[in-house]
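A single protein chain has been removed from this complex, and every other one stays in its place.
Labels run A, B and C following the written order; every chain starts at residue 1.
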Amino acid sequence: MSTQVFAAANDASRPAVPYRASTAEKQLNIISLERLEVEARGAIPKAGYEFVSGGAGNEWTLRENRRAFNDYRIAAKRLVGLSNNDIDIRTSLLGLNMPSPIMVAPMEAHMMVHEQGEKDTARGAGLAKTLYCSSGASNTTLEEIAKATSGPKWFQLYWNNDDAVTRSLLTRAREAGYTAIILTADALGPGMPEDFKAMGSPFRPDANFANHDPKKGGFGNFFDQKTALTPENIQFIKRFTGLPVIVKGILRPDDADRFIRAGADAIQVSNHGGRQIDGVPASITALPPIVKVVNNRVPIILDGGIRRGIDIVRAIAMGADAVAVGRPMMYGLGLGGAQGVQSVIEHLSNDLKSTMLLAGAAKLSDLDASYIDIVGENERFDTYNG
Amino acid sequence: MSTQVFAAANDASRPAVPYRASTAEKQLNIISLERLEVEARGAIPKAGYEFVSGGAGNEWTLRENRRAFNDYRIAAKRLVGLSNNDIDIRTSLLGLNMPSPIMVAPMEAHMMVHEQGEKDTARGAGLAKTLYCSSGASNTTLEEIAKATSGPKWFQLYWNNDDAVTRSLLTRAREAGYTAIILTADALGPGMPEDFKAMGSPFRPDANFANHDPKKGGFGNFFDQKTALTPENIQFIKRFTGLPVIVKGILRPDDADRFIRAGADAIQVSNHGGRQIDGVPASITALPPIVKVVNNRVPIILDGGIRRGIDIVRAIAMGADAVAVGRPMMYGLGLGGAQGVQSVIEHLSNDLKSTMLLAGAAKLSDLDASYIDIVGENERFDTYNG
Amino acid sequence: MSTQVFAAANDASRPAVPYRASTAEKQLNIISLERLEVEARGAIPKAGYEFVSGGAGNEWTLRENRRAFNDYRIAAKRLVGLSNNDIDIRTSLLGLNMPSPIMVAPMEAHMMVHEQGEKDTARGAGLAKTLYCSSGASNTTLEEIAKATSGPKWFQLYWNNDDAVTRSLLTRAREAGYTAIILTADALGPGMPEDFKAMGSPFRPDANFANHDPKKGGFGNFFDQKTALTPENIQFIKRFTGLPVIVKGILRPDDADRFIRAGADAIQVSNHGGRQIDGVPASITALPPIVKVVNNRVPIILDGGIRRGIDIVRAIAMGADAVAVGRPMMYGLGLGGAQGVQSVIEHLSNDLKSTMLLAGAAKLSDLDASYIDIVGENERFDTYNG
Partner (left out) sequence: MSTQVFAAANDASRPAVPYRASTAEKQLNIISLERLEVEARGAIPKAGYEFVSGGAGNEWTLRENRRAFNDYRIAAKRLVGLSNNDIDIRTSLLGLNMPSPIMVAPMEAHMMVHEQGEKDTARGAGLAKTLYCSSGASNTTLEEIAKATSGPKWFQLYWNNDDAVTRSLLTRAREAGYTAIILTADALGPGMPEDFKAMGSPFRPDANFANHDPKKGGFGNFFDQKTALTPENIQFIKRFTGLPVIVKGILRPDDADRFIRAGADAIQVSNHGGRQIDGVPASITALPPIVKVVNNRVPIILDGGIRRGIDIVRAIAMGADAVAVGRPMMYGLGLGGAQGVQSVIEHLSNDLKSTMLLAGAAKLSDLDASYIDIVGENERFDTYNG
């Protein structure tokens, strides 16, 4: 149960240290994802846990991603004639039929958590028939990840300064069976949690750039990422791959509008899990004005702080079409490998079903703004006395 | 002082474990119900305490049920010529003359707390001449509970998927002397506190379904509850029993209106003590818009977080007609059996009286919206400078 | 340094316990009144400290009395040409020339804190030439207290159910040199902190009712207080004594108006230090609408949470004419007797002066609404972008 896959990113001469990531493979009995995190904290090496769990700066946005859900209370409906069997959480997204609005968010360096890394996460997503989003910053090649999952998959691109590398990555992704490309618009810098930085831990998520057949890629330098992206890049990917493009990392309505006009097939409201820039709003806070400007032109995915069915109910009722879940997948991975990831997805799906039953909604499309009771509105005197 | 009444609900083969519930029988000297809870925590077995005290999910709604009362400050009146003897907290509700607006909320499985279970709670309510609401999920049959109290009683129905069982329960309730039926609209799933779930404790609140004369009921399966209820079910109960129906668990004004149009004789604003779905508003927050839409057509009962006289003053001043109190009754039960329950009711009644004296209101009907000073209103500049 | 002045109020047969109140007599070097409280906590017997420091119920109002000051930020003025010597905090109130707007609030049972009780508090007030308000619930007779202070003094009346007793108290107060009567409108019940109740401590603040010349009073039963007061009682005191009447305990503008129409010569905005009914607003929160309705007809005194010069600046800028300070006087008394009380008054006066210098106001009458920046106003977008 030890591995040495991590070399120091900024000190090549430092001898690789043993890094005892998990090798667990089992179904998990999950009470809540918060409890799962507490348990995972004991199972994941400290560097890995700090890397996964932390956020940028003072972690205000990280905390806000959770707290802000409480601003939107649920106005549950009663006696609507629903039983458990009536609850249907299926949806479709960019042509995919999905068993639920849940997908696995792209995340870096799964070997920080489990020896099987992305392969097990992807396999777990496949077991739950859930969409897996493969990060361009992985410890495993995109081809290996693609083979590991029996379910749908999207590829998240980090644009390289060398256009040949970027084109190679896109070609490889399409050939490996990824059916859409996620253009991450907000990953412009290191974005590492400060607790992780303080540990000086090794970190090398560049599997897609090494030990590969040069014809298919595997060359270039992962760390030579291009940040100077514009809406033009959306069209380039679409033309080059023929695949739909999701633009991830949107927090402003004018950006959403700009990218849709530039051809984006979907918008992902996200602050990168509070990992890139601290001080931006929670995703759920940023959602409403974006929903308004998007006006149903394209689907909206939301990530950031989803831990319970009620959070998904809020996101959907406020106008999102699907949600991406990140860290809890890593905790499931650490505690149970692929089966652990499957357990996380199934727990959250079941929690969503119970919550919809309790909220009085049969289908995702039943969830509209009337389910949302914004904190501060109801308490005002004019509501009370008016 | 030990008992083995609890068998594992989902593991019949597991040997019953000794469960040392309280056997106390005494009057209590109560300073406040918060202090009573601290004391009770030491007297109730851990599983029982977690079961009674906890709430659903992250317990945000559970905490909010208490916190939100602070949003409604009391604008006390002075020099209104009242002495202690002028304070009159009597009221009437659906034809019942009640010594106070306080009633005992329906709660499950009292044997988790005290060996005499519901019998002692009901007896304590009777000693205080207070309305007892008998939960359909009890450790004692509804007939035994009915016999135990000398006071008024209502029966809370869990609708069974087998209509014959439901009809049998209703018939038994009417014959046992219950004078109204509470239709719980929000108990659609397990709803157990996560700390309790994590303990894997036994729980079998199905006394009404076992060991009974088949002619009078006692058959069926408690856990085969019907959730697919509609407003039609209100009329069914009324016609079948001839009794008034209270619909419990309302959080939205449109629901209240819908159920009154369908025949509800009273509305209970409730989030099930924060036990069913976490993320819904506090009961007191949900009250004002419901009061507005109900517009005095039927009485309104509120439960959720009532611990002090001031909370009752708030609820009444904001438009409720009565309040149901749950967990504190269980703490009184655990510490003093029937007499403990009586002590809780009398303490709260006396606290209500002192608070009304201090607030300058002689009768419940004196309490109107002018007593409420909503946090945030008074602090605004236009109030100050206007 | 021990005394046995306290007998059990509700158990006359209980032998008096030794109660080691302070005997300190010294000037205090005060950094802040919060630090003074921490120090006093070690010097005052536990029962006395709990009695003095605590509040009613959950102590929400007690805490709110402090917190709510933060809702009103100070918009300090700069370069207004002031030096220390320009600051003048003198004022006049009901004909009294006062060195500052500070007065000693009426408080019960000072022997809980110091062996010399009210005599030392009054003497300390006199040393600082500060108005002393003598509580009707004292451990010393009103005559002894009157003799102890060289400064101005008012008498706070607890109306007795026996009108002869009330008239006797008023006559004695006028003859002893008290120049105004405070009618406490909000002391209608026991109002003891729960931590104090839980200790079951002795408490007998009825010195005015025992061991006296029957001709001058000293008869009757302190605990037989009359709560059924009305605005008529204001006129009775005025006619009977010829003295001005302050009505204390106002939290509503309509009450203030009603009492002024009934003859009140001053209004005291107060929630009894958060000791009588928990859940009412902080005094400073209740002040603005009262200021508006009073409209300068009579002076307004505010008490509740005053600990620093900035709090007085807020109260005055928001429309109060003077402030009454309670608990800190008791902490000064416990740590330094009369000189300790003097030190508290002088510290607070000096703090008020420095704060006025820093806020850019030379006289109390300079402090107007423009000094107040209400939290939440400045942060709104229309302020920012408008």
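The working rule: contacts are C-beta pairs under 8 Å (C-beta built on N, C-alpha and C of every residue); 3 or more make two chains touch, one makes a residue touch a chain.
Because the structure is a prediction, the values reported are computed rather than measured.
A.B. asks: Going by the touch rule at the top, give the shown chains the omitted chain contacts.
C.D. replies: Answer for the hidden chain's contacts among shown chains: A, C.
A.B. asks: Identify the residue among A:S22, A:T140 or A:T285 that touches the chain left out of the display.
C.D. replies: For the chain that is not drawn, the touching residue is A:T285.
A.B. asks: Counting contacts across the full complex, list the positions on subunit A that touch the omitted chain.
C.D. replies: Missing-chain contacts on subunit A: residues 57-58, 60, 71, 185-186, 188-190, 194, 197-198, 226-231, 233-234, 247, 249-252, 254-255, 258-259, 276-281, 285-286, 288-289, 292, 318, 369, 372, 374-377.
A.B. asks: Considering the whole complex rather than only what is displayed, give the residues of subunit C touching the chain that is not shown.
C.D. replies: Residues of subunit C in touch with the missing chain: 31-32, 34-35, 69-70, 73-84, 86, 308, 310, 313-314, 354-355, 357-359, 373, 376, 378-381, 383-386.
Here is the rule we use: only the chains that are shown with their structure count from here on.
A.B. asks: Using the contact definition from the top, classify how the chains connect: line, ring, star, complete or other.
C.D. replies: Drawn as a graph, the chains make an open path, so a line.
A.B. asks: When subunit B meets its copy subunit C, do both sides use mostly the same residue numbers (more than half shared) or mostly different ones?
C.D. replies: Counting shared over all numbers used gives less than one half: different.
A.B. asks: Could you please state the distance in Å, as a whole number, between where the Cα atoms of subunit B are centred and where those of subunit C are centred?
C.D. replies: Each chain reduced to its C-alpha mean, subunit B and subunit C end up 42 Å apart.
A.B. asks: Could you work out how far the Cα centre of subunit A sits from that of subunit C, in whole Å?
C.D. replies: 59
A.B. asks: For subunit C, write out the residues touching at least two other chains, lowest number first.
C.D. replies: Where subunit C is concerned, no single residue meets two or more other chains.
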